[in-house]
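As you look at this complex, bear in mind that one protein chain is not there, while each of the others sits in place.
The block that comes next holds chain A.
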Amino acid sequence: MPSTLPPGDPAPPDGVLPAAALDGLGNRPFGVYVHVPFCATRCGYCDFNTYTPGELGSSASPQSWLEGLRRELDLAARVLGSAPPADTVFVGGGTPSLLGADGLGDVLDAVRSAFGLASDAEVTTEANPESTSPAFFSAIREAGYTRVSLGMQSAAPHVLAVLDRRHTPGRAVTAAREAAAAGFAHVNLDLIYGTPGETEDDLRASLDAVLAAGVDHVSAYSLIVEEGTALARRVHRGELPAPDDDVLADRYELVDDTLTAAGLGWYEVSNWASSTAARCRHNLGYWLGGDWWGAGPGAHSHVGGVRWWNVKHPARYAGLLAEGLSPAAGREVLTEAERHEERVLLELRLAEGLPLAALDADGAAEARRAAGDGLLDPGALAAGRCVLTRPGRLLADALVRRLLP
């Protein structure tokens, strides 16, 4: 069952944005996110908006989705008016690699024709190791992709089994090497830690495999048992133990120690990169208040303080667009206070940190207390920035509640 959309206001059928939201468009980084809502099978832990062929039946197909996507991107170009060329493109899902290299090429062509691409654009696609090959990587590199993000999750077979992942443990590492060989300078591996049954040694082995793959970027997430997933049902039934926060904290520290020692530094709570250039610019856009258009079923967008999200079902999505309507299901026009809250909660997650000046007097005083508690870096604070220490990274949400009025 896919995750639920947030409550919000109705979105206008023509997709038009308030004029204020368009102010300064082009002065901020502009990204395009494309959501591919297809998977071969559903993994037990996943609550993303994605569908298997069995779930969709004849109501939607990659063809009808691509048709809708083209229409939405055209709508986007009209709504944004003088839209700048995209600085970043991120094709996520779902399983984008299920589209095949040709399909991914079509997607990128659609973005190009709607907005154009900046000359140094970062173009990422997610891929599942089992649906890739050397030929696939060469073809998408050729099509214009510059970055690949592979869902590795773990090197331990029993952990992959709990997660319902189908690839064999060594496949992700091989895929990463194949991508590099095809000319990808930027490859990310995704790890999930804290899966029931995963031992510390399992995680060490996964980290060793990651490092052996020689990637320049790693994302590592503690397993979140999302309500409504098969995993949540198994945990509720007592078949699997719920992840323990103290264990998750230990695992996080192990990940951070290992990656740091290997030259991958954290730049966001769950993201590590070997250099500034290796950081994912598209994701940085999310965290730094950038503009992006999220196209595809259930995709979220943000432009100038307006957030909106599309209807989730691919059939409904394609249907609305075929009628010339916006696929948006709802939106929210953020108040100044809400934008400020978002800024604090997002920027605090970054290694660059949050400017101390962004906090009010109480928040600043609380920041100093947090430094005393060991959650913020005292040196950075003296220089006017709130930068999380490692214990602080693990308590970032709790700290945000302290810093905000």
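One rule holds in what follows: contacts are C-beta pairs under 8 Å (C-beta built on N, C-alpha and C of every residue); 3 or more make two chains touch, one makes a residue touch a chain; residues count from 1.
To be clear about the criterion, contacts and distances are computed from a predicted model.
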| item | value |
| --- | --- |
| Protein that the absent chain corresponds to, by UniProt name, given "Tryptophan synthase beta chain", "Transporter", "Hydrogenase" or "Elongation factor 4" | "Elongation factor 4" |
| Full-complex contact with the absent chain, from A:D106, A:D208 or A:E342 | A:E342 |
| Of A:A249, A:A262 or A:L325, the one touching the omitted chain in the full complex | A:A249 |
| From A:R42, A:R71, A:H302 or A:R385, residue that would touch the chain that is not displayed | A:H302 |
| Of A:W266, A:W287 or A:Y317, the one touching the omitted chain in the full complex | A:W287 |
| Touching residues (missing chain, whole complex) on chain A | 3, 6-8, 33, 221-222, 224, 245-246, 248-249, 252, 269-270, 283, 286-287, 292, 294, 298-302, 307, 309, 332, 338, 341-342, 345-346, 349, 369-370, 373, 375, 391, 393-402, 404 |
